[in-house]
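What follows is a single structure, written as structure tokens, with notes after it.
Missing here is one protein chain; the remaining ones are kept as they sit in the complex.
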Amino acid sequence: MSTFIATLQCPDQPGIVHAASAAIVELGGNILENHQFTDPGTGQFCMRTRFETGSASLDHARQVLAERLDHLAPRLGVRDEEQPRRALIMVSTADHCLADLLYRRERGDLPLDVVAVVGNHRDCEPVAQRYGVPFVEIPVTAASKDLAEERLRELIEHHDIDFVILARYMQILSPALCADLKDRIINIHHSFLPGFRGARPYHQAYERGVKLIGATAHFVTADLDEGPIIEQDVVRVSHARRPEDLVALGRDIERTVLARAATLMAQDRVTVVGRRTVIFSQ
Amino acid sequence: MSTFIATLQCPDQPGIVHAASAAIVELGGNILENHQFTDPGTGQFCMRTRFETGSASLDHARQVLAERLDHLAPRLGVRDEEQPRRALIMVSTADHCLADLLYRRERGDLPLDVVAVVGNHRDCEPVAQRYGVPFVEIPVTAASKDLAEERLRELIEHHDIDFVILARYMQILSPALCADLKDRIINIHHSFLPGFRGARPYHQAYERGVKLIGATAHFVTADLDEGPIIEQDVVRVSHARRPEDLVALGRDIERTVLARAATLMAQDRVTVVGRRTVIFSQ
Amino acid sequence: MSTFIATLQCPDQPGIVHAASAAIVELGGNILENHQFTDPGTGQFCMRTRFETGSASLDHARQVLAERLDHLAPRLGVRDEEQPRRALIMVSTADHCLADLLYRRERGDLPLDVVAVVGNHRDCEPVAQRYGVPFVEIPVTAASKDLAEERLRELIEHHDIDFVILARYMQILSPALCADLKDRIINIHHSFLPGFRGARPYHQAYERGVKLIGATAHFVTADLDEGPIIEQDVVRVSHARRPEDLVALGRDIERTVLARAATLMAQDRVTVVGRRTVIFSQ
Partner (left out) sequence: MSTFIATLQCPDQPGIVHAASAAIVELGGNILENHQFTDPGTGQFCMRTRFETGSASLDHARQVLAERLDHLAPRLGVRDEEQPRRALIMVSTADHCLADLLYRRERGDLPLDVVAVVGNHRDCEPVAQRYGVPFVEIPVTAASKDLAEERLRELIEHHDIDFVILARYMQILSPALCADLKDRIINIHHSFLPGFRGARPYHQAYERGVKLIGATAHFVTADLDEGPIIEQDVVRVSHARRPEDLVALGRDIERTVLARAATLMAQDRVTVVGRRTVIFSQ
């Protein structure tokens, strides 16, 4: 038996579920899990269906689904659950998110193929080595930025990367790269967005005296800290915590929120609709 | 346009979604919201579909769905969203859950027709009156218990009650009544079950020194405090809180958890599968 | 036995606790609860001490504490716990926060003397009446704003009000009034500040696609939505919730957060230090 995950996005209209379920019946499939949502703002219909079949190959499944849903002109994805998504992780100096992601992957809790770790500094190389993941240093200076992005693009293409995870990567990507990798780069922002955009958010939070601090995993767009939000969480803090305490407490939420977002991405549970995400959680 | 909610439960097999979606297409319907789940333990398939149609009456929808799904021998429900579920609320002396439920209903946040409030004491009568809901006193003593349940059954039948909400009702219902109203009575237990079963759970929690206290909304079965759980939540407490503080803090969680459970019931989002519930949350 | 609550604020220096505890020993007092904090940014020391004594009157306690701490030039408050703080609640049309505060007070969970409810509309009058609290209508138009604030000041003075609770009061108070009642007006903002300042925060939250929405209780200052934060909380929301759902879910957090802030104020657990609050929670 194979288990396939099909994702579908198209303008809403009557009969979509009927057409999709007909295709799955034709493939001898049984639906294990199905989520769907119609966004009222854009009229977009989104679906994620996980089904098992003993008779159909992946190629056949792709073909039948594409044909039966062709009249909907959908954005359609079909993959075998056994073939994990391929990801690239990018870091700078802080390693807490990276260490956590690699630990979870090694532990079997994160079904993701981490092809390489890219850093603009070498600080995180030991963590990558510890978990047997190739580390690639791509330094970034004002002068070398274009070249660095060129190398990054090559890496992504060469390794057939599905998506990129910025795990406290402190460089800003160019608008062109953001556009070309639209909906394929996720970032962890160390703030409960849109609360404290920009630099030193925990210090901002301290100054403002908030009673909860948080972290936000979101897609990267050219509009900094403004991409569609995937996951957020918060932790309670008291007046007795200094800015450096908030930074330390924040590391916990950052790694947790990013791990959740990475897991959702790895399982094809995230769809972007306009400025918002649809999350088909378990 | 009418909006109908269809709920379906049957043993899992390939083609169910296809059959159901075919029926909805036949009814000129468009699916607005769809949830489904197959319980691995029991092999039961559960579905909740909300769809709109401009052409089909409720009777016609019921007929078509029943015919098209007949081969699955399902437990099938179809209703018009505009016709709220009919509920009976039962209380003893504490009014915090009742007051909150009636406030929400009046506010338009709880789509439920509260037909009457039944109390074994009159303490809550003023709250019922305040919100214009008939209050029925049914006193319960060891001697009158059978008679009391007889009156309750009559009320439920006479008013065509869909489900009963025990809002801190302190009497134990007979096994016969629990069996006859299986999956139709919900209760709020003032503990994070299965933590502190039985009497004075907050005092038990204090003695045990727990750092979080909670409340549990669950179905009522003959096996006290053991019915399928619908919703739970907790709140953090410190060592400085005395048992009476826990009781007061607990009132907040109780009313919140019961309101959530009542809302889920009112929207047909709860299915019982074995000892567990499937919750199709929004 | 009487129980007194003493609050103290002064620049930090060695010996403060020693001086305060000496005064309490002199009063034949036993400390039941003591909190203290030195704010590193401002160097301000804050203390809240709750002690019982069988021999000293309130006046005597005030005199002894004032004398023994005189060299610190402190901001000092001493009161009998049995004499609740006196509050005024202000509302516009939404009644969920008001109804909840009055319910808690009636229930005995909020140790506060609610002297009156002031509304710029009459919508909330029935709720105030239900709980036996005088309702005062003070309409506000562009032309009558000064007059309205004059009446409000008279009310506050005449009834010896300790603090004012804006329970979804939709008018902006003048900078002069904010200044004169500094640290004595609290507000509930229907957003997790500083996230969505200004109008229609739940619609802003929906547009931005946040995964948690929240509410913030804060002091009112001339700088709108920028006063020191007292309490905040959040609730998880999914993509399936429309703006009107967020508004409804938000009502729950608003009333909960405001009730917690009002309770903290009623128990003298809130101190303002610069732009931040120190909260001596239980």
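Labels A, B and C are assigned to the chains in the order they are written; within every chain, residues are numbered from 1.
FYI, a residue touches a chain if its C-beta (ideal position, glycine included) is under 8 Å from a C-beta of that chain, and two chains touch if they have at least 3 such contacts.
A quick note: this is a predicted structure, and the numbers were derived from the prediction, not measured.
Of the residues listed, B:Val136, B:Met170, B:Leu224 or B:Ile279, which one is in contact with the missing chain?
B:Ile279
Given the contact definition stated above, which residue among A:His96, A:His121, A:Lys145 or A:His159 touches the chain not shown here?
A:His96
For the chain that got dropped from the picture, name the residues of chain C it touches.
Chain C touches the missing chain through residues 12-18, 21-22, 24-25, 28-38.
Would you write out the residues of chain B that touch the absent chain, in ascending order?
Touching the missing chain: residues 37, 39-40, 192-196, 207-212, 214, 228-234, 238-240, 242, 273, 275-279, 281.
Where does chain A touch the missing chain, residue by residue?
Output for chain A: 33, 96, 99, 103, 107, 109, 130, 238, 240-241, 245, 248, 251-252, 256, 281-282.
Note that in this section only the chains that are shown with their structure count from here on.
Between chain A and chain C, what is the gap in Å from one C-alpha centre to the other?
42
Approximately how many whole Å separate the CA-defined centres of chain B and chain C?
Taking the mean C-alpha position of each chain, the two centres sit 37 Å apart.
Of all residues in chain A, which are in touch with two or more distinct other chains?
In chain A, the residues touching two or more other chains are 37.
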